[in-house]
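For this view, one protein chain was removed and the others were kept in their places.
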Amino acid sequence: MHDASARHHAAERTGIWFVGARGSVATTATVGLAAIAGAQAPPTGCVTAREPFASAGLPEFADLVVGGHDISAVTMTKRAERLVETGMIPPRLLAATHDAVERADAEVRPGYDPHAGHGPGPDAAVSERAVSEQPVSQQPVSQQAVAERLAGDITAFQDRHGLARVVVIDLSSTEPPVTDVPELHDPEALLAALADPDRAVLPASSVSAYAAILAGASYAAFTPSAGMGVPALTALAQERGIPVAGQDGKTGQTWLRTVLAPAFAARGLKVLSWSGTNLLGGGDGATLADPDAVRSKLATKTRGLTALTGSETTPLHIDNVPDLGDIKVAWDHVHVEGFLGSRITLQTTWSAHDSMLAAPLVLDLARLLALAHAAGISGPVPELGFFFKDPWTSDVHDAAAQAVALEDWVRRTAQARP
Amino acid sequence: MHDASARHHAAERTGIWFVGARGSVATTATVGLAAIAGAQAPPTGCVTAREPFASAGLPEFADLVVGGHDISAVTMTKRAERLVETGMIPPRLLAATHDAVERADAEVRPGYDPHAGHGPGPDAAVSERAVSEQPVSQQPVSQQAVAERLAGDITAFQDRHGLARVVVIDLSSTEPPVTDVPELHDPEALLAALADPDRAVLPASSVSAYAAILAGASYAAFTPSAGMGVPALTALAQERGIPVAGQDGKTGQTWLRTVLAPAFAARGLKVLSWSGTNLLGGGDGATLADPDAVRSKLATKTRGLTALTGSETTPLHIDNVPDLGDIKVAWDHVHVEGFLGSRITLQTTWSAHDSMLAAPLVLDLARLLALAHAAGISGPVPELGFFFKDPWTSDVHDAAAQAVALEDWVRRTAQARP
Amino acid sequence: MHDASARHHAAERTGIWFVGARGSVATTATVGLAAIAGAQAPPTGCVTAREPFASAGLPEFADLVVGGHDISAVTMTKRAERLVETGMIPPRLLAATHDAVERADAEVRPGYDPHAGHGPGPDAAVSERAVSEQPVSQQPVSQQAVAERLAGDITAFQDRHGLARVVVIDLSSTEPPVTDVPELHDPEALLAALADPDRAVLPASSVSAYAAILAGASYAAFTPSAGMGVPALTALAQERGIPVAGQDGKTGQTWLRTVLAPAFAARGLKVLSWSGTNLLGGGDGATLADPDAVRSKLATKTRGLTALTGSETTPLHIDNVPDLGDIKVAWDHVHVEGFLGSRITLQTTWSAHDSMLAAPLVLDLARLLALAHAAGISGPVPELGFFFKDPWTSDVHDAAAQAVALEDWVRRTAQARP
Partner (left out) sequence: MHDASARHHAAERTGIWFVGARGSVATTATVGLAAIAGAQAPPTGCVTAREPFASAGLPEFADLVVGGHDISAVTMTKRAERLVETGMIPPRLLAATHDAVERADAEVRPGYDPHAGHGPGPDAAVSERAVSEQPVSQQPVSQQAVAERLAGDITAFQDRHGLARVVVIDLSSTEPPVTDVPELHDPEALLAALADPDRAVLPASSVSAYAAILAGASYAAFTPSAGMGVPALTALAQERGIPVAGQDGKTGQTWLRTVLAPAFAARGLKVLSWSGTNLLGGGDGATLADPDAVRSKLATKTRGLTALTGSETTPLHIDNVPDLGDIKVAWDHVHVEGFLGSRITLQTTWSAHDSMLAAPLVLDLARLLALAHAAGISGPVPELGFFFKDPWTSDVHDAAAQAVALEDWVRRTAQARP
C-alpha cells in the first residue's frame, strides 16, 4: 500500500527554481541531477537517497525540473565547462548531461539586481546576455513590481511544465547584514513599503523570497543572506501556506563542528577554545574577501558552536586563496580540558570541493520541501534544521540529534500526507 | 520525592575493585576520585556528572571506596609520583590526595600471575613487596582455588568497609587472544576444568572475572582481554544475578571514529578508506609493541569502524614511541567519495594522556553498574555499550546513538529501581 | 664565450632510455618532456631549469629523445590516457603530446622478465603485445646474452637517432633485497657467472645496469632495487668510463625529512622520535603491499633520517590504499626535545601525485648525467646525491647541503668540460 502510494506521489513532477541558477552550486546540482536521473552517477551525498527517505514518497530525481533566476550572463553550460577545467566535474559527466543542462539554462530568467536600478520589468525578454544588454530602466520600479515579475517567471515555469509544485532555493552570493527597520517586522507595513517606487526596503534575497510567496512556491535559504528570514516575510509565508527552511547550508567545517562538539559534551569534556581557519578560492572566496559579506557568514558559523560548547574563544578566519579554486580547506584546533585539568587537543583538516558538498543537499531540500508542501505544512520547518548552520525556529545544532529529528519528521509526514 | 530517594540511595557506600590497581589508569582514577570527592577538582570527563545521571541516584563520588588486585609491588603512591614527574598529574593534586591514595593502596591484594605458578593461596600476607618475596607455591593450585582466594579478598573488602556492593573493573595489561576450547562455552564443563589443579583453562583476566562472580560483584572489562567475555562466564554471571559490561574502553581514537563515521553515513557520503596510526609510549606502548597483544587491540579497534562505514580499507598501526610517555597521538586520514565522485578528505590528529581519558569513564562504570546491581539487572548491559570499543550484546557503535541509549537506560532504570 | 659553447653543446641530441618505460613515472616524464619542449607547459619541478644549471650547457629539453625497455604490453599512450582519467595529467596536455608519446612508445623494446625464462633473444620483434604473445624461450639463455640483447636495443636507438649519448634510467618496480654472493663483489667472477646459461646471478635491475655498461650509456637508479649498486657492476662502470648515479629517488616524504632534520640540528634541538605513515594507491601501492618489496624501500627511507637525527625511534609504515590512486599522502610526527627538556612537536602532512614529483627529477638526471659523460666523469657521482634517498659514495643527506654541492658541481663541471 505504502509503496504504491509512494510511487503515485513520485509521479508528480516538481520544479526547482534556483535563485543564482548560473552559479557553481546550482550548476553542479543541475549536472548532478541529470546524471543521477540518467543513472550515470549514484546519488552519493544525497541524504534522501537512503531510508527512511527513499520510501517516503518524495519526488523522484527524474521528476525534478530545473529553472531559475540569475543576474549573470554566463550560461550554466559555460559554467559547467569551467568547473570541468578546474578538475571539479568529471569530463564524462559534462558530455552525458549536456542537453539537460542546456534545457535548464533555457529556463533561466533575469534576476533582480538592485545595483542596476530596480531591475527589468515583468515583461523583460530572456536572452543569454539579457542583463548586460538591456537598457537600465529609467523609471523607478517598486520592489512589489519586481517581485511580481519574478513570481510571474516562476508560475510561468510551473505552467509550462505542468508541475505539481515549485521549490525556490536561494543560492545567490552572500549579502552584507541588513539594517533593521520597523517594516521588516510588520507584514502590512512591509507591503506598503514595497509598493513605493522610491523605496528599496528589502535586500535582493528577500525580494526573491517574497516572489516565492507570491508564486505559492516553497522556499529554502541556503545562504546567510536575509531572504525569508525577515520576520514579516516569515509571517506571510506561514499565513499563505508556504513551507520554508533555512538558513545557510551546513556543508563542511560547520557541519563537522556540530558533529564533534556534542560528542565532547556527552563525554563530560570541556571545550576551552575552538579555533579555525578557512581557505577558499573560487567566486565564494572572492565574495567573502569582502569584510561586509564575511560578517554575515562568520556570525552564522560561530553561533551553533558557542551554543554547543559554552566556550567564547572561537577565533575564525576566512581567507581568499584564489589558487585553491573550488577547493575549500578548513583547519580546526580544539583545546579541551579533560580529567583533572589534563590537556586534550584535536586538530581536523577538511578538504573538499565546496559546491560538491552543497549541491546534493540542495536536491534533498527540494525533495523534502515538496513533501512538506504536499502535506500542507506552512512556515518554517524546524526539523529541516539538519541542513543549516543557523536553523530557523530551532535551537538544536547537534548534527546527530538533527539527523534523528529529520528521519522522524519524514516518517511522520509521509504517513500524515493526504 | 525523587530527590529524596536519590539522596537516600547515594548514601549507600560502593566499592570499586580494580584488577590492575597499581597501574596508570587505576591510580589516576583513585587520585581523581579523591580530588573530586574532596572538591579539589571538578568531575570533568565523567559522563555521569551531568543530567540525567546526576539525579539518577548513583552513588556519590564521596561514597566510592577503592581497593583491588595487582601483581606489581610498586604502590599506587609511587605510581602517582611517577605520573606527576611525567607531567600528567598536577603536583598540587598529588599532595591533596596523598592520604586517600595511601588508604586505597592499603586495600590492594596480590593478583593472580599465571606465570608465577598458580599464584599465592588465599591466606597470603599482604605487603608492598608481597609478590616478589613470597616463595612460589610448589604445589599446583587449581584455578578454582585461585578464584576463591581472589573472591575472598573482595568480600573481605566489602565487609571491612560495610559496602552495599562492589564493582570489579579489569584494567590489567592486554592479553594475547585466547585459544578456544569447548569448556569456554559450557559452564558445567568449565567449573570441572577449573577444579583440576593440572589445568589452567582460563587466562588470568577470566579468573578475575570468575572471582567477581564468586564474590557477587558487578564487573566491567575495560581491556580487550577475554575477561568475562568467555561465553561460559557470561552465562554464569547472568545466572547468578551479576550485571556485567564490556569490552575494551572506547577512550580516544576509536571514540572519535564512532562519532565521525555515522555522520558521514547520515550525509549519504561514502567512506572509501580510513587509515590510522597511533603513537604511544608508557607501559601501554611497551605492551602493545608485542605483536600478540596488539592483535587483540587492533581487532576491537577496527570492528566498529568497518561496521559503520562498510569500507574494508582500514589500515591501522600502533607504534611504541617511548619518548611520548603517557601521551597518545593518533592520526587518521579519511578518504570519502562525495557527490559525482568528488574527493573529500578529513584528517584528524588527536593528542591526549591516555590514562586521563580512561580514568573518568572507569568511575562512570562503577557508578552505573552499582545502579544496575541495585536495580536487579543481570548479565551484559547493552546500553553501557557507550563505553566500549566492542560492546557486548550490542551492535550499535554510533557514539551519538549510544549516548541517547545510555541516557534512556539510566532514566528508566532509576525509575524502575525498587 | 661560455654562452656560445653552452649553445653548441646543447645542440647535441641525447637519448633517455627508461627501464620501465611504460610505467607511470616514465610516461609522465615523456608527456612532460614533450609539453615542455613544445612550450605547452613550463618546466616546473625541474631542478635544472634555473641557474646555474640553465647556462651550464646541459642538453635542451627539445634535444632529448625517449626510448626504453618494458615487460608490459600496455603502451605509453594507453598509460597516459589512464593517468588523465585519474585526474593526474590534464586532458589538454594529452592531446598536445599525443604524437610525441606515440613516437616514444615506438622506441620501447621488450625488457628482461626473469620470471618468463631468461627472456627473449636479441632479435625479438617489437609489437605492442610482444611480451605476452611470444613463446617463452625453451633453451636457457645466459644473462650475458640477455644483457647483450638489451644493450643492442640501446645502441640501435642511439644510431637510429644520431644521439651523442644515451642515459639509462631505471624506473622499474621495486625488487626484494638481493641475496649476497661472492660474484657480486668481483667483476671477473661476475662476468664468468653471467656467461653460464644455468645461472641467474643478477636481479633483473642489475642485468639492465650491465646492459647500460655494455652500451656505453650513463646510468641512474631511481628505484631501491640493486641495479648498478652491485659492487662488481659499480667497479665495471668506473673502469669503462660510465658515470652513474643512485639510488632511490628522493621525491616527497624523505626529501621533506632531509630538509627538516638538519634544521633541527642547526638549532641545537634534539629529535627524540620521528614517526611516519605513507598512504598510496596506484601500482606502486600494490607493489609495496608486498612485504618483501617494502623492506627495500623502508631501509632506504630510514637510513638518512637516522644519520641526520641520531634517533633510532623512527617507526614508518607504507599502506596500500587503492582508492587514493596516484596520490601519496604522508604524515610525519616529530617529537623534539627543546630547552630545559621542553616538548616541541611538528606534524607534517604531504600530499602529491607521486609520479609528478619523480618525472621532472628524472629529466634532470638525464641532463646532468649527459654533462657528466661529456666531461669524462666515470663511476658514481656523489654530487648527484641531491636526487636520492641513499646516495652512492656520499654520506651527505642534508637537502640544503646537497643543493649547494650540486650547484658547485655543475658550475665546475661545465667549466672543466673539454
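Order as written gives the chain letters A, B and C; numbering starts at 1 within each chain.
By our rule, a contact is a pair of C-beta atoms (placed from the backbone, for glycine too) under 8 Å apart; a residue touches a chain by one contact, two chains touch by 3 or more.
Values in this document were obtained by computation on a predicted structure and should not be read as measured data.
Contact with the undisplayed chain is limited, among A:His161, A:Arg295 or A:His335, to A:His335.
Touching the chain that is not shown, out of C:Ser142, C:Gln238, C:Thr287 or C:Thr348: C:Thr348 (per the contact rule at the top). Touch with the chain omitted from the figure is made, among C:Gly23, C:Pro43, C:Gly229 or C:Pro391, by C:Pro43. Although one chain is not displayed, chain C still touches it through residues 28, 31-32, 35, 41, 43-50, 88-90, 93, 255-256, 259-260, 262-263, 266-270, 337-353, 356-357, 359-360, 398-401, 403-404. For chain A, the residues touching the chain absent from view are 272-273, 275, 277, 279, 313, 315, 317, 319-324, 329, 331, 333, 335, 337, 345, 347, 349.
Chain B residues in contact with the hidden partner, per the touch definition given at the top, are 87, 91, 349.
The definition used in the following text is that only the chains that are shown with their structure count from here on.
Look at where the CA atoms of chain A average out and do the same for chain B: the two points lie 46 Å apart. Measuring from the averaged C-alpha position of chain A to that of chain C gives a distance of 51 Å.
Contact of a single residue of chain B with at least two other chains is seen at positions 337, 345, 347, 349.
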